[in-house]
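My questions all concern the structure below.
Yeah, one chain of the complex is gone here, protein chain that is, but the others are all in their spots.
Labels for the chains are A and B, by order of writing; each one numbers its residues from 1.
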Amino acid sequence: MATQHSRSAARIMMAPAVFFLLVWMLVPLCMTLWFSVRDFRPLRGGDNGFVGLENFVRFVSSSAFWPAILTTLMIVGGVLLISIVFGVLLAILLDKPMWGQGIVRILVIAPFFVMPTVSALVWKNMFMDSVNGVFAHLWRFFGADPVVWLSEVPTFSIVMIVSWQWLPFATLILLTAIQSLDSEQLEAAEMDGASPLSRFFYITLPHLSRAITIVVLIQTIFLLAIFAEIFVTTGGAFGTRTLTYLIFQRVLESQNVGLGSAGGVYAIILANIVALFLMRIVGKNLDK
Amino acid sequence: MARAVTTQRKALNTAVAWIIGLLIFFPILWTILTSFKTEADAIANPPVLFAFDWTLENYAEVMERSNYGRFLSNSIIIAGGSTILGIIIAVPAAWSMAFVPSKRTKDILLWMLSTKMLPAVGVLYPIYLLCIQLGVLDNRFALVVILMLINLPIIVWMLYTYFKEIPGEILEAARMDGASLKEEILYVLTPMAVPGIASTLLLNFILAWNEAFWTLNLTSVDAAPLTAFIASYSSPEGLFFAKLSAASTMAIAPILILGWFSQKQLVRGLTFGAVK
Partner (left out) sequence: MSSKTLIRTTSALALCLTASAALAQDTTITIATVNNGDMIRMQGYTDQFTEATGIAVEWVTLEENVLRQRVTTDITTNGGQFDIMTIGMYETPIWGANGWLVPLDNLSEEYNVDDILPAMRGGLSHEGTLYAAPFYGESSMVMYRTDLMEAAGLEMPEAPTWQFIREAAAAMTDRENDINGICLRGKAGWGEGGAFITAMSNSFGARWFDMDWNAQFDTQPWLDTLTFFEGMMSESGPAGYATNGFTENLNLFNQGLCGMWIDATVAASFVTNPEDSEVADSVGFALAPDNGLGVRSNWLWAWALAIPAGTQQSDAALQFIEWATSSDYIELVAENEGWANVPPGARTSLYENPNYISVPFAQMTLDSILSADPNNSTVEPSPYVGIQFAAIPEFAGIASEVSQEFSAFYAGQQTVEEALANAQAITSEAMEAAGY
């Protein structure tokens, strides 16, 4: 159906977006690659020349590397798990008839509008503070010793903060998907005597699989890059150092741009492994 | 009989949903309430929810210390500018992907998303040096372009999935009637896609508004948005919960209000093709 004419028009129309993104990808990528093979330390005379793969070796052999990868995967995985499990439940709930649905929906999506720095500051100081935080008051009210969130369960605390921000997003997408579910199908299943649980697993969940994949894909992209939530709360202490944070420490705290750039290259590789993995699934799901 | 059951169920649903909704909203509510307390009330043990002496002194102090108007207008310009610019570039691209798909369309789409995966901290020095070379440090336009590039893949993706849902026959018909490509996009496609475009606009405005790495590191005075504003209120000396709350409320209030008023539009188009 597409003519030769519309094909070339299509190409022209796509050109600006592709061009800009190509530049935006290639310029930093090339600069990162360039710096990663150089001894570039701004506080030690700047660019001290070519060092081959030394930065790459040093970055991986540092004792912080593997724990950082693990932390990254734990935080991304944890947030995904929470936002999808609770997102599905919340979406099912919000789809049911109730009074004041509009207002409840407004309440639920509100955290998505809060900037990460603000959300981290508010959670850290006003909720997780072990003396004056809301949680500490709550714990004391029930006669328990307040939890020192950021040192006793640091990774969980960060996962909780980030999940709070991203749960609304997941809920929204899943809600639109649920609303498109054919209610006759569900009613028919109910007539046939299917339990609510089996209705959920055999009808609702399969219907949502596509929406879930998309939530996973989009959130992963954002979650791999979280920074403010860690910078503000633990500063990378107590095993909450992600790969992104480790690169930050190398580049800005240690002022070793070469080493940090090598870390950047690793991060790109990790991101692409994750992406490839995801896109396999998404691609399949999107083709359906 | 059946009627009674549904009312009961509805009441139960309502109760559970409201409790969960309020729990999720509570941190924001608490921040807003705390912003009207004195510093001493803010850390009172046990905490008070409403029965405190309401005061505006925190807001007065924040207004006196910071040029809030400038931070706010920078946020609006940067987030708004990058969103509009992004839409202008993304609409034609998404159109051609949706209606003239080729074998590589999906690859291109996924590649676009993958450009979002370069860790920002890793390229801070290169980009900073580049901005110095181009003389665009602390420049609103530079941030508009950078944030546009960061969010472009998401914009294209959203529009693409939305356009794909528009039946091709309508375009065929328009073409039969002799509409040019431009007319086809302007008069046939765009009106049908308005909900999708509105939702895309909103989502990207939110994402750009909340971007806190480049907006903080590439600005100082002239282009500094609200993300930089909030950086001067975190952990100073002494009691600061109330002032921090006031500053936080001021930083999120505009986007929260915008989001609430437009949530219908936002929700309608926020499917990313999840619904067939």
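Definition applied: contacts are C-beta pairs under 8 Å (C-beta built on N, C-alpha and C of every residue); 3 or more make two chains touch, one makes a residue touch a chain.
Here the structure is a predicted model, which means the values were calculated and not measured.
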Touch partners, limited to displayed chains, of the chain removed from view: A, B
Option from B:129, B:170 or B:186 whose C-beta touches the chain left out: B:129
Among A:27, A:148, A:186 or A:270, residue touching the chain not depicted: A:148
Hidden partner chain, touching residue among A:77, A:97 or A:239: A:239
In chain A, positions touching the absent partner: 41-44, 46, 58, 62-64, 129-132, 145-146, 148, 150-152, 231, 234-239, 241, 249-250, 252-256, 259
Residue ranges of chain B at the interface with the undisplayed chain: 43, 64-66, 70, 73, 76-77, 80-81, 84, 87, 124-125, 128-129, 131-132, 137-138, 201, 216-217, 220-221, 224, 228, 231-240, 258, 261-262
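The rule is simple: only the chains that are shown with their structure count from here on.
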Distance from the mean Cα position of chain B to that of chain A, given in whole angstrom: 16
In the complex, chain B residues that touch chain A: 6, 9-10, 13-14, 16-18, 20-22, 24-25, 27-28, 30-31, 34, 43, 45-47, 89-90, 92-93, 95-97, 99-100, 102, 106, 108, 110, 112-127, 130, 149, 152-154, 156, 168, 172, 181, 206, 209-210, 212-213, 226-227, 230-231, 233-235, 240-241, 244-245, 248, 251-252, 255-256, 259-260, 263, 266-268, 270-276
Of chain A, residues touching chain B in the complex: 1-2, 6-7, 9-11, 13-14, 16-18, 20-21, 24-25, 27-29, 31-32, 35, 40, 42, 90, 93-94, 96-101, 103-119, 121-123, 125-127, 132, 134, 137, 141, 164, 167-168, 172-177, 180, 210-211, 214, 217-218, 221, 224-225, 227-228, 232, 243-244, 247-248, 251-252, 257, 260-261, 263-265, 267-268, 271-272, 275, 279, 282-283, 286, 288
